[in-house]
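Before anything else, here's the structure in question.
As you look at this complex, bear in mind that one protein chain is not there, while each of the others sits in place.
Let's turn to subunit A:
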Amino acid sequence: MTEMATTEVEHRRGQLAALSIAAVVIVVGVPLWWKTTETYRAWLPVSQIQELAKLELQLSADVEVVFARGTVPPEQQKKMPLTQTQEEDHAVDEDTALKYRYETRYRTATVMEEDALNKPTAAEADLALHMLSESPCGSLVIYVIPESSSQLPLDADVYIGQRRTALLRVVEQMRAAKTLEQLLHHLQPQIKQVLRVMSFSRADITAALSDRVRFHPGSKESVADSMRAFKSSPGYEITFSLLNPDPKSHRLYWDIEGAAQTYIQPLLTKMSPVANFSIDSQTLHYTMLGVNPRYDANRGAYTLNADSLAHVINPVEARLGSNAASSNPVLNFLLYVPDAHHSPLYIQDHHKQEVPSNAFHSPRWGGIMVYNVDGYYGPEAEFPVDININMAKVMGVFLAQLRLLLGVQSSPPPTGFLVAPCGSAGLADWELDRLMWSRSVENIATATTTITSLAQLLDQIGNIVINDNIAEQVSSAVASLQLAVAELEAGNLGFALQFSKEAIMASEKAFFDPSLLHLLYFPDDQKFAIYIPLFLPMCVPILLSLLKIASEARQKRREKQAKKD
């Protein structure tokens, strides 16, 4: 009997030992293993990122409509000033919706404004109005002038100045309007058109969102249009290269330093809120084009076809070199002086017509201009010939290309619009505003796409280590994005662009952080190979004894049940 009791005690002790070992393994071992093999993943603002994935932007512009004397019946003037708010919805796709909000204020012109409006020409009036007051970035002033005004030519109803002002001539229907409401009703479509030209239009914004939204393929031209300009970036490198394939015959000199200072720098200074620019230049010798030009006997000249232009650059591009010291996109402008045996050289477009500027450009890459010098020396000239390049001609072409590639050039104005030629800066204030609107939207769209795809990637691959600095960058990108959206809503265009730039920089920094690549990735079969020698012999006895304890307990209960019965 005592023997039975000691066996029972012994059995009981064995069971307890098995249970406590299992408990130690579960309580201490498993968490220890989990903790030591875990990858570090800092906290990310996932919920805010998910909110950003659904983008709702509101663009607010302040518009002031000023009526000059003689445009509003005197009895109606008492109703002014008057403020109206118009909203327009633009649903791009299920995740992206835009709302345009125009805060329009109507008032009559002040005495000084009247004086300014009475200047003989529209340009002078524009300048005088600018001297009176400067409207903030992103806002517009539209002056409604009487029909009798002689400042505008007969075929034009709207004059768009160099700053943020436009002159709008009253047409007959409006004169017929009796009440102010009627007048405003008649004015409305014209004002809308002016706004579309001078601030943002649906087309611009849609193009700016191309990063985020998949569109139904439109016409080829619109694709080409939207692809021409460079993507928004915090900085650009502008490189001018003089290509001289024949230094034995032509000794070329170009005053690129002075020319860049005169022609390019004013534009870049004006555009400095949008991005930083740096200019450099180089001269490359013995650079051949990738295509042999064809000799056209009729014209006595060599021609390059537009179809073959795509192959022209490849051998040259290898020598252009990239900027080793920065990672901003490079805009290349090449001036190609054909060698003496292939001069003159002309570019033909797709209709076999000569291109008057003898230049062409490639979207998001740069431009090339062919500069023929054979006219500067006679057939009996002694080689090498010294040639001084006429930079005014060259820079005119490059400036036009630069405007296109930076996305400044807009679609031509509707009929009846007269656009003032841009001044010495090469860029009107409203053109800059237009660019800033679309760049802000583009930056916000790009940054949200980057951040959401990063969040998605990190979510999908659980092995990636997320360091604190990445989490910090992501948080700051999200914060900047929220600020940028808020500023756009408030109509502060300058701040919105600034924050959107910060957002894009932080998001790119997080996305391309090299520490994300330090992926501690081991294939599962290798993991098993490491774990099995340790875990298998350890866990099998524990499991077996637990099973045994469980089955014994069940048996005991059954016996008890039987005894009761």
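Here are a few things to note about the model shown:
The rule is simple: contacts are C-beta pairs under 8 Å (C-beta built on N, C-alpha and C of every residue); 3 or more make two chains touch, one makes a residue touch a chain; residues count from 1.
Here, contacts and distances are computed from a predicted model.
Look at the chain that isn't drawn here: its UniProt entry, checked against "small monomeric GTPase", "Phosphatidylinositol glycan anchor biosynthesis class T", "Actin-related protein 2/3 complex subunit 5" or "Nucleolar protein 11", names it "Phosphatidylinositol glycan anchor biosynthesis class T".
Touching the chain that is not shown, out of A:262, A:303 or A:467: A:262 (per the contact rule at the top). Of the options A:206, A:473 or A:492, the residue whose C-beta touches the omitted chain is A:206. Touch with the chain omitted from the figure is made, among A:41, A:101, A:319 or A:509, by A:319.
Residue A:376 is the one among A:33, A:376 or A:495 that touches the chain not shown.
Take subunit A: the residues that touch the chain left off the picture are 7, 10-11, 13-15, 17-18, 21, 92, 196, 201-203, 206-207, 210-211, 214-228, 239, 247-248, 251, 253, 255-259, 262-263, 266, 278-283, 285-286, 306, 309-310, 319, 321, 323-326, 347, 349-351, 355-357, 359-363, 365, 367, 369, 373, 376-377, 384-390, 392-393, 395-397, 399-401, 403-404, 411-412, 414, 421-424, 426, 446, 449-450, 453, 457, 511-512, 514, 517, 529-530, 533-534, 536-538, 541-542, 545.
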